[in-house]
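Every protein chain except one is present and positioned as in the full complex.
Moving on, here comes chain A:
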Amino acid sequence: MSILILAEHHDRQLAGATAHVAAAAQEIKEILGGDIDVLVAGENVSVVAEAAAKLDGVAKVRVADNAVYAHQLAEPMGALLAELAGDYSHVLGAASTTGKNVLPRVAALKDVSQISEILDVVDADTFKRPIYAGNAIATVKSSDPLKVITVRSTGFDAVGEEGSAAIESVETVVENSQSTFAKQALAQNDRPELSAAKVVISGGRGMGSGENFKLLEGIADKLGAAIGASRAAVDAGFVLNDMQVGQTGKIVAPELYIAVGISGAIQHLAGMKDSKVIVAINKDEEAPIFQVADYGLVADLFEALPVLQSALSK
């Protein structure tokens, strides 16, 4: 049996998460054999399909290009995947807001359980996943004939992009009279996507205001970093929720994570503790963030940040 991956895409671009999901699929394939197919569903998504065809290990890209799949609403996406799932033993998607929206729906339509946010493939039917905000790791085994899974990107290194899979179109068109897209407001900036960035710099309540997040921007520009925030900073209204790093926000694992004015609540640590190198800048030397930081700097962030920015300019 084969594996189907739901491609993650935004603005007619394949999202980086898909290459991580492909890596999880590759691990299952090494145990089970079979093929890895990718489903690209949306409207005017041929560019996405071409990008997906380059992912290493993918045999075939199936493209469902129709207005009904625009904005990837849960109802038509769920119905389409449930229809296609019959050919597969595993359906995998990213643990993104799209994957989490659609895949439980697919599982219920197929009368199987869904396995959320896997970090590790133990066997073709056994997976590790975080529970209790990452304070425990559960190993779960599925007895369902079809496994519907969301994959946490940080658990798997992305596959390469040297492939050349076949692209074929899916003719299935489902009806949707239940839900309609009204509008979307996405943050506009040139920075890398938070969950895929190699460097992330985040601000916490210690930043004092949304205005002060500008202090992070110059440094982020120098490092090519994405900018994140703790839940405390979001709750205080400094920045929008989509910048939140933590159990209730984005899970990140960059090469370098710089926590500025963040005390290090468990809920924040759950979102960034798998980063390769962690730097903490905080004026409170007792802050719990220092217990996980590789490099801690006890300093007033309003003094340290401008110095850091100029040091990076040298």
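The criterion applied here is as follows: a residue touches a chain if its C-beta (ideal position, glycine included) is under 8 Å from a C-beta of that chain, and two chains touch if they have at least 3 such contacts; residues count from 1.
We take it that contacts and distances are computed from a predicted model.
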Chain left out of the displayed complex - its UniProt protein name, from "Carbohydrate ABC transporter permease", "Carbon monoxide dehydrogenase", "Oxidoreductase" or "Electron transfer flavoprotein subunit beta": "Electron transfer flavoprotein subunit beta"
Contact residue for the chain not shown (choose from A:Gly34, A:Pro104 or A:Gly163): A:Pro104
Among A:Asn44, A:Thr172, A:Ser209 or A:Gln291, residue touching the chain not depicted: A:Gln291
Chain A residues that touch the omitted chain in the full complex: 10, 71, 73-75, 78, 96-98, 100-109, 111-117, 126, 130-144, 177-187, 193, 195, 199, 223, 231, 240-242, 247-248, 250, 255-256, 266, 273, 276-279, 285, 290-299, 304, 307-308, 311-312
